[in-house]
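Of the protein chains in this complex, one is absent; all others appear in place.
In this document, chain identifiers A and B correspond to the written order of the chains, with residue numbering beginning at 1 in each.
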Amino acid sequence: MTKTTRRTLLGAGAALTAAPALAQARWPVRPVQMLCPWAAGGGTDAVVRIIATLLEKEVGQPFNVVNRTGGSGVVGHAALAQAAPDGYTVGIITAEICMLHWAGLTEVTYRNFTPLGLMNNDPPGIQVNNTSPYRDVRQLADAIKASRPGQMKASGTGQGGIWHLALAGWLQAMGLPAGHVRWVPSNGAAPAMQDLAAGGLDFTTNSVVEGRAMIDAGRARSLAVMATERLGVFPTIPTLKEAMGIDYATGAWRGIAGPLNFPAEARTAMNAGLDRVFKSREYNEFMNARGFGLSYADADGFGRYMAAADVSLGDAMKSAGLARS
Amino acid sequence: MDAVIEGFRLVAEPDVLIAIFLSAIYGLVVGSLPGLSATMATALLVPVTFWLSPIAAIATIITASAMAIFSGDIPGALLRIPGTPASAAYTDEAYAMTRKGQAELALGAGLWFSAIGGIVGTLSLMLLAPALAEIALSFSTYEYFWLAFLGLMCATLVARSSPIKAIASMLLGLLISCIGMENPAGTPRFTFGIPDLLGGIEPIPALVGVFAVSEVMRAMATAEPPKLPDRKFGSILANQWMLTKKYQWPMWRGNFVGIIIGVLPGAGADMAAWVSYAMSKRFSKEPEKFGTGHPEGLVEAGASNNASLASGWVPSLLFGIPGDTITAIAIGVLYMKGLNPGPTLFTERASSMYALYIIFILANIIMIPLGIVMIRLASRVLRAPRSSVMPLILLLCAVGSFATGSNVFSVMLVGVFGCLGYAMEKNGYPVAALVLGIVMGSMVETNFITSLIKSDGDVLPFFERPVSSILAGLTFAALLWPLGAWAWARFPGRRRRTAAAAE
Partner (left out) sequence: MQLSDRITGGMLVALGAASAWSGSLLPAVPGQDVGPAAFPMIIGFGLMGCGALIAIGIGRSFEVDDLDEPAPKTGPLSGLRVLIPPALLLFYALAADTLGFLPTAAIMVLLGAKALGAKWPLAISMAIIGPVLVHLAFYKLLRVPLPPGLLPAPW
């Protein structure tokens, strides 16, 4: 019985290796572990799983996704930064890595990683329960301005997470203190959307895609998106600028990275593999099907991208009073 | 009706049938290895599904997860090593039956009532999905807090020990779940400067340690027990019909509770099994037999377990909200295959939905013959000498715990939990309650703290919402039960009866 299963899987494995593998490179000779600092089922998890699946096809070894969740992403990012730099542990890193250290939650910064490629960027939306009285974002904004500090509750991710910062940035752009709306920490966007639908929250500021199934089901509405232009997959949702004249845009980006001192051979192979993954039909179809934004930068470009993001997110956090260092 | 016929046609494709068969065997094998979870079995299938047709891809996930949940009962019953946190609730009961020479009755009950639970759960998914979804959406953090609290109270009902010691064990589990940064504030707690503890303690190494390793430790200290009577393994299913008739009510109650708990995202099969086992004991006519090898609890918890697995797909399919880690993986596969979750899946892709229902039912039907083969193979373990089985279990504990985190620290953790479990058992503290505390800890805390944040520190909203007030009432009833029972036992006349029942 075991034999049959093993053969089948081996057969499947052989099919994978038959796909264009790197002929000259020795890396990887064994399965690669791919860390994900966020829980299974969330947006980052979905992106890392599709990348892992396609990398497996490109590079010829399994990429096993391991979810190391907790502490608003601190645990997983630290685990990747501290992993042995042997080329067999890589991971997905998210915008939070340019925020957590400002909040004094970790010592780990983007400088503790070897960037390998930027794969995606998603702007936040503003979602309310379908029965909510606010028909557009201007009405919600007026209600927020009229409310007592801490009276209204919003969620979308953990304390000090990217969507928390998106809320703070939006409030500030409206001339309100960042703590005017109380943040309810949640373990990712899915529980927040569930709580929104259950009537436990006033609104959420997670990305539109993370609330998409709830929106499609008619349980939630997205009032605006905090981006410079409308999203290709959700063309009916106005940007903040269109809806209320506030020019505020941010986003949750995701990229693949390894620990520092990542072997050069593995870095070259990963860079090439991620480039092919990003251009593949499967990746584009998947990302479009799920509504994820497609943004790409190669290993060096991703490094520069993170350096710029670190400065701008740090500035935003300091002015919002979320920074401690 | 056309959609139903189209659904059958989709499932009857040879590649789908082959996928169901192979993933069934795969799920049975992986689930039966101690230390490997159904989640892991499913996650490992994802890369394979990429090359399958949409229906075949979903079929592998559904089949493998259902099989793995059932076969997690096998090492639990034969060796007292639960395969999943879900089966930890009734492991002692099943093992007690094995000690009485009724291993096949215990495992047969697991198999038969798992299959029934799976089919009833699927029917509820087919007929009641929109109504069940309403239940799931009426749960805010307040309701989840009470639900989790209620789940914790089950520890006192399950244990064959003093309720105070059961609560103490459960609190110890909660304290262990505080370790690390997995809390709403993201602050490291009780890590003692050890980086490996930042991520917290996973339930699987704790489960493996307190059950499996402590069992090997006990074997070291005791002489080889007399061999079990070398009974012929008769028909596994022969007695199940009798049990079905005898325990019809518990079975239906188990199905019902499983369906309700299953649709709540985050609660899932683990909690369903605990709550059902506790309810079974609470409402049984012969509660004193529980823990001595009595099948009634197995019937109810086994049915509940698998019913929750099927109904757990309701929030996933309607809202894209994962009920547990398995459905989280399945949602990714659904999106990847263009079957985007949402109400439109039920209307526009009705034939695919019917195909999905048919696969659920098919998987639960072929579980019976394949499960019988698996039980027969696994039962050989009982006849092997202890000195050959126990070292292998220890090796599997080491490798299995290594597999979940790819980390040698979890191997040491398993050893520590082995010592803890051994010491607790020796002193009458139930280890199952400890596991319950570890499993439920983060759910209790997250929902407690976020509810307090939402209510600005006010406790009134915990009781104001209609569902939360009902759950709060149930919780206080369960909370006061041990006190009432203690007063009852102190009553002179009653006390003699309790003592007599204990013998």
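Observations
The criterion applied here is as follows: a contact is a pair of C-beta atoms (placed from the backbone, for glycine too) under 8 Å apart; a residue touches a chain by one contact, two chains touch by 3 or more.
All values reported here derive from a predicted model rather than from experimental measurement.
Considering the full assembly, B:396 is the residue among B:236, B:396, B:431 or B:478 that touches the omitted chain.
Of the listed residues B:185, B:350 or B:381, the one in contact with the hidden chain in the full complex is B:185. Residue A:179 is the one among A:85, A:179 or A:301 that touches the chain missing from this view.
Contact with the chain not shown here comes from a single listed residue; of B:162, B:244 or B:469, that residue is B:162.
Looking at chain B, the residues touching the absent chain are 29-30, 33, 36, 40, 44, 99, 160-165, 167-168, 171-172, 174-175, 178, 183-187, 189-190, 213, 216-225, 291, 385-388, 390-392, 394-399, 402-403, 406, 408-409, 411-412, 414-416, 418-419, 422-423, 426-429, 445, 448-449, 452-453, 456-457, 482, 485-486, 489-490, 495, 498-499, 502.
One rule holds in what follows: only the chains that are shown with their structure count from here on.
Per the touch definition, chain A reaches chain B in the complex via residues 1-2, 4-5, 8-9, 12, 15-16, 33, 39-41, 45-46, 49-50, 52-53, 56-57, 62, 64-66, 68-72, 74-75, 78-79, 82, 105, 150, 153, 155, 158-160, 182, 184-187, 190-191, 193-195, 197-201, 212-214, 216-219, 282, 286, 289-290. Chain B meets chain A in the complex at residues 22, 25-26, 28-29, 43-44, 46-48, 50-51, 136-143, 180-188, 195, 198-200, 265-266, 315, 318-322, 325, 327-329, 331-332, 335-336, 338, 340-344, 373, 377, 405-406, 446, 449-450, 453-454, 456.
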